[in-house]
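A protein chain is absent from this complex, but the other protein chains hold their places.
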């Protein structure tokens, strides 16, 4: 039985023909398989950004094959892999550099992994075209997972799931900025349930900001100039301000740590 | 019976994964339905530009579902709607903010409209993903229009058809700039038949230009530096000049009014 569509993410951009050639390779082998472009504008070689984009999109991924290529280590010793997530009926194909693990882990337990053999073309490697796309096409057509290459231990795969926020002794939560979207919202690795015990007003330390902040349900509930915590459309908390970039104002970037604590805990000045 | 492909226009851009996630939502519900991207580069929140792009494309829209999302009012009280155009067998899905009406009106009489119920996700709204894409997928699969939500009066929908040009007493025509394309042609809401009674030379008042102008069949027939009226590939008149941006030279922008009158009517100086 076929596994269904291929969802394709990369840092190839749309200037050149690279995305088109990967589509051609899949179409030649699997002409009836749909290929859905998630995005190809991941910043070049930014494995973390690609991994988090895939992780955010995971709830909407249909059963099928996920082809992901952000691959600064192409031509070095990094492995090319396919990873099976049994619970979700999903297979992920890409470089073993941490790109796949956050999405894979969030879809269910990893029940298998194989190393894809290299294909020598006599020149520089276009692994998306020569290694990953053919494997994705075969998997979409229903190829047995184990036929793609030698089995490897899923425990040896690079990367880690998206880290959970950690709690402090007074009920504080230490979280991490995952993404700054184009509106300047700083998405955190924390959900509303993680801070519900703190009430509607919390103390927030985030970049250059330290002080009380409100939790609100929508961006529009913030006052002009106010910094607050909003639940974004992915169900995650974000540090936001209304009609302005909170990230730019506070100097927040992906990877930064922030603290959400009980109101009154922060001493100003 | 299925309604056929979904044609998808938005202001999401291609930097982020938003377009890809809408495709995933449709693919999960309607895996055999084709999704055709019209464009996703409508300027952010520019409802007028989105509405006119859809209207220009209307003659080439196949029978099917049109999914359009340019939605500055998301999270406010604006309605989410689906609109049925009986004559053309076409359904349009999107926010009720004027985005749909020009294209819908040009396709035939509006024979029905429903309000799509909101879907509460507990956080900020990604209406394209949570409201509009599921509705578009169900309609593409052949869902009965009336099952999507409570019927509303099509006469209460926001927006208006693209305005017709108006005539003056001496045979003059007052028209509006709809669009400035990337070559600087200023497309008007007027067709050749609207000015045929004025002959091949007309008086034109458009931005900083006032004087006689020729009507020609192709951009190449204009002399260097000449401003003229060309019938563009949409069958509409445009104020153009050869190998230069007429809009930039004359200071024309979408929404500007221009006048086309009988030759000799304009008094210079």
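Think of it as A and B in the order they're written, each chain with its own count starting at 1.
Throughout what follows, a contact is a pair of C-beta atoms (placed from the backbone, for glycine too) under 8 Å apart; a residue touches a chain by one contact, two chains touch by 3 or more.
Everything quoted here is computed from the prediction, not taken from an experiment.
For the chain left out of this panel, the touching residue among A:21, A:152 or A:210 is A:21.
Think of the hidden chain as still there; on chain A it touches residues 13-17, 19-21, 23-25, 27-28, 31, 75-76, 121-126, 129-130. Against the chain not shown here, chain B presents residues 4-5, 7, 9, 14, 34, 36-41, 53, 56-57, 60-62, 181-182, 192, 217-220, 230-236.
Just so it is clear, only the chains that are shown with their structure count from here on.
Chain B has its Cα centroid 35 Å from the Cα centroid of chain A.
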